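The structure appears below as structure tokens.
Removed: one protein chain of the complex. Kept in place: all other protein chains.
== chain A ==
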């Protein structure tokens, strides 16, 4: 699972008001090279929750993202490269996602988070 997906995911358990961002418990992280597309990154920049991305990247062992970002930084190639690496190339292979409110664990197995809810959580 890429951090792009992590940045979109939130906890869906009934009664949770703010299930975002999910805390990452990383047991195994993979890096898979992906094609860099500047236009896509520029579009995604406005949708990504920056703080969540920085925190997520840190918990995956990548801490070269600036703490805060502005749209003007999209001009910098260096910034785009880092953004791309964090968003598209870091994969959470094994571990878990933890709801910040309830502490509910969603296990991640072979890169696939199990977001299935129990019957009493719907």
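Here is the rule we go by: a residue touches a chain if its C-beta (ideal position, glycine included) is under 8 Å from a C-beta of that chain, and two chains touch if they have at least 3 such contacts; residues count from 1.
Here is the rule we use: contacts and distances are computed from a predicted model.
A.B. asks: Which listed name, "Complex I intermediate-associated protein 30, mitochondrial", "Aldehyde dehydrogenase", "Intraflagellar transport protein 80 homolog" or "18S rRNA (Guanine-N(7))-methyltransferase", is the one UniProt assigns to the chain that has been left out?
C.D. replies: "18S rRNA (Guanine-N(7))-methyltransferase"
A.B. asks: Which candidate, A:30, A:77 or A:112, sits in contact with the chain we can't see?
C.D. replies: Of these options, the touching residue for the absent chain is A:112.
A.B. asks: Which residues does chain A use to touch the chain missing from this display?
C.D. replies: Output for chain A: 1-2, 4-5, 7-12, 19-20, 37, 39-40, 43-44, 47, 49, 110-117, 119, 122.
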